[in-house]
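Before I ask anything, let me first share the structure, which is written out below as structure tokens.
All protein chains of the complex are present and in place, except for one that has been dropped.
Residue numbering begins at 1 within each chain, and the chains themselves are lettered A, B and C in the order written.
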Amino acid sequence: MTIKTEEFLLNLGPQHPSTHGVFRIILTLDGETVVKAVPVPGYLHRGIEKLAESRTYTQVIPYTDRLDYLAGMLMNWGYVYAVEKLMNVEVPERAEYIRVIVGELARIASHLVATGAYAADIGGLTGFIYTFRDREDIMDLLEMISGARLTPSYMRIGGVAADIPDGFIEKCRRFIDYLPDAIEEYNGLITGNEIFQARTKNVAVLSAEKAIDMSLSGPVLRASGVNYDLRKARPYSVYDRFEFEVPLGTKGDCFDRYYVRLLEMEQSAKIIRQALDQLPEGPIKGKVPKVIKPPKGEAYAEIESSKGIMGTYVVSDGSTNPYRVHFRRPSFVNLGYLDEMLKGWKIADVIAILGSIDIVLGEVDA
Amino acid sequence: MSQKPLSEIVEELRSKYPGVEVSEQGTLTVPPDTLVAFMRDLKENYGFNYLTNVTAADYMEYFETVYDVSIVGEPHMFHIKTKVDRNSPVVPSMVPIWGGAIWQEREVYDLMGITFKDHPDLRRILLDDAWTEHPLRKDYKYEGGRE
Amino acid sequence: MAKGLIKGLGITLKHFFKPKVTVQYPEQRLPLPDRFYGKPEFYYDKCIACNMCVNACPNRVIKLETETVDKKKVVTKYDFDQQYCLFCGLCEEACPKDAIKFSKDFELTRYNRPDIKIEFVQPDQVERKKEEIKKAAAAKAAAEAAKAKEQEEQKPADAGEEGS
Partner (left out) sequence: MENLFVNMASGMRSLLASAGLPDAATNFVLMFLKLGAILVYILISALWLVYMERKVSAYMQCRIGPNRVGPLGLLQTTADIGKLISKEFIIPRCADKKLFLLGPILIFMPPLAVFAVAPFGKDMVAIDMNIGVYYFLAVASLSTVIVWMAGWASNNKYSLIGGMRVVAQMVSYEMPLILSIVGVIILTGTLNMSEIIRAQEDVWFIFLQPLGFLIYLIAGVAETNRAPFDLVEGESEIICGPFTEYSGMGFAMFFLAEYANVVLVSVMAVTLFFGGWHAPLGLTFIPSWIWFLLKVYGMIFLFMWFRWTYPRIRVDQLMEFGWKVLVPLSIANIFVTGIGKYLYQTIRW
């Protein structure tokens, strides 16, 4: 006897607990196995690139916060870095160090969310709460220095908005000293758990060649063993003065993608510690005119954000408003290979794979 | 592998492709008809294996597509531009060379309205499928908004 | 084999007996840093109606209207449409006189949408300011008049002296 079976469509999202926002995947399923996957982004498209064209250069900064809202500092940085390149502005050393400190704090915060949300995706909600408990300390620190938790708009063209407040350095050091204990806890609760390992190891293995070909970046690329971290490969700001390693995965499976983030947090903490030690005195803002009017021309600059390579392309026509701004959002590009990665895996793996890429929908849809 | 300095590569490329213009900042402007050959040469003979960014800008008379290519683990980077006719905006797709262009070219198609020849899956990506205009064009006028 | 499983149980059990991190919100509150961007505050008397904040705002939140009384600008309207505010602080940064500031009040929810918009300037404030300006102008005028009078009074005397 032959049983007639049929494939069926499952509409995962846009409202779904595990798509990390409003992301939709149209799955063609054979039982529980994915035959075809069609990702549909765009539910959070706000047209930031178009909005930027009618704002002045400084006014774009608050909008960049809303790209990757889990690491708004890094998004600020990517944008102001491009404008500074366009205008040839020298950024004072102290400002660069402050940028490194807050940027790395934002990176840890973003990775904490990624780690916790991944644990929740796999089904362990407690890990999620633990990471958010520790992220709260970073949020406090960022609030202290910028006045806002998620959307700091702290960086300015040529420097930062305000100097480090009293008590910030001590609090920051306390957090950096505490972080290894927290990571130990995550390792015990999440990483070391056999069920977690069974769920993530050897799932959706991504080869280094394919990852490079598909322009993947950030922890997703490095999990496949590709040593490409802009902070090392093309040091911007003052990253060439710090000693740190680039954690690499070996296999390129979901577990590696998850674990690379945990290791990166340790390295970020190391960078922050060095930056706090070396922090020079001096001005926090370079010589920038009050009204920013870059010369006619264009600039493309990249930084390493928590999700991958964040590039900003700015075209100036000599007026106070940018003629064209484009953001190369790492989450968006990293999703380009999702449809192929999902093929042949179970519904539960769809969640695990999507979670391991660590997307933020604000960034994907811009 | 040891890389040749960027200036040498530029010189070599300039002699190979006479249509290529080099600006002061090192931006290469490549005519659209030699783009595929040029890019393939870059990837296969010079090791530029990583396409970071694809985007486009509207200059009212013409479009410009912008490509940023680099080498994994190396500081080398090229900023490459192509002028596209505004009345029939068609450029060859980079997907056969770098797979990473797939979503970025869809985004450019969606928001700027530039068609990429030989793209395997050229659909709108961020906007609704029923949308007819391309909002990042400079002549796009939106209605509504507040007050 | 089950080492990780048992370790996980140990961690959760340890936290079962550990002190909790919850802050009982309406009763307990965390201290807010000085730079916090909460509800905006406007100091009417400090404002010089220079329009810097209006131009700095990325989202056209602030509406400023002025009236000229005796060649001096009087702010008659300073509306802050909070629903569009990004809380970026660019207006505060742009203000040369610290007339707009952000307080630490973060409980900004309202039951009705029209209540979100904050109209800072009260009519009596404007009246008072106008009065003040008028008074000042009048006082100035009076002072000038008095001065002129004095001078005039002195003048004939001077003239007389000169003439003598």
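By our rule, a residue touches a chain if its C-beta (ideal position, glycine included) is under 8 Å from a C-beta of that chain, and two chains touch if they have at least 3 such contacts.
If you're wondering where the values come from, they're calculated on a predicted model, not measured in any experiment.
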Subject >> Which displayed chains the unshown chain touches >> reply: A, C
Subject >> Selected from A:Phe23, A:Tyr63, A:Phe196 or A:Tyr313 as touching the chain missing from the view >> reply: A:Phe196
Original post:
Touching the left-out chain: which of C:His15, C:Lys39 or C:Lys104?
Top reply: C:His15
**OP:** For subunit C, enumerate the residues touching the unshown chain of the complex.
**Re:** 5, 8-9, 11-13, 15-16, 18, 20-22, 24
Subject >> Touch residues of subunit A, complete complex, unshown partner >> reply: 8-11, 16-18, 31-32, 119-127, 129-130, 133, 189-190, 193, 195-196, 198-199, 346-351
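Note that in this section only the chains that are shown with their structure count from here on.
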**OP:** Determine the shape of the graph in which chains are vertices and touching pairs are edges (line, ring, star, complete, other).
**Re:** line
Original post:
If you take the mean of the Cα atoms for each chain, which one ends up farthest from subunit A?
Top reply: C
**OP:** Quick one: report the Å distance separating subunit A from subunit C, using the average Cα coordinate of each chain.
**Re:** 35
**OP:** State, to the nearest whole Å, the distance from the C-alpha centre of subunit B to the C-alpha centre of subunit C.
**Re:** 47
Subject >> Rounded Å distance between subunit A and subunit B, as computed from the means of their C-alpha atoms >> reply: 24
Original post:
Taking the complex as given, what residues does subunit C use to touch subunit A?
Top reply: 1-5, 7-8, 10-12, 21, 30, 32-37, 56-58, 86-90, 93, 102
**OP:** Over in the complex, which subunit A residues touch subunit C? Could you list them?
**Re:** 55-56, 58-63, 65, 126, 133, 136, 140, 143-148, 151, 153, 161-162, 165, 185, 188-189, 192-197
Subject >> Footprint of subunit A on subunit B - complex, ascending >> reply: 25, 27, 49-53, 55, 57-58, 66, 68, 72-75, 77, 79, 98-104, 107, 111, 124-128, 135-136, 140
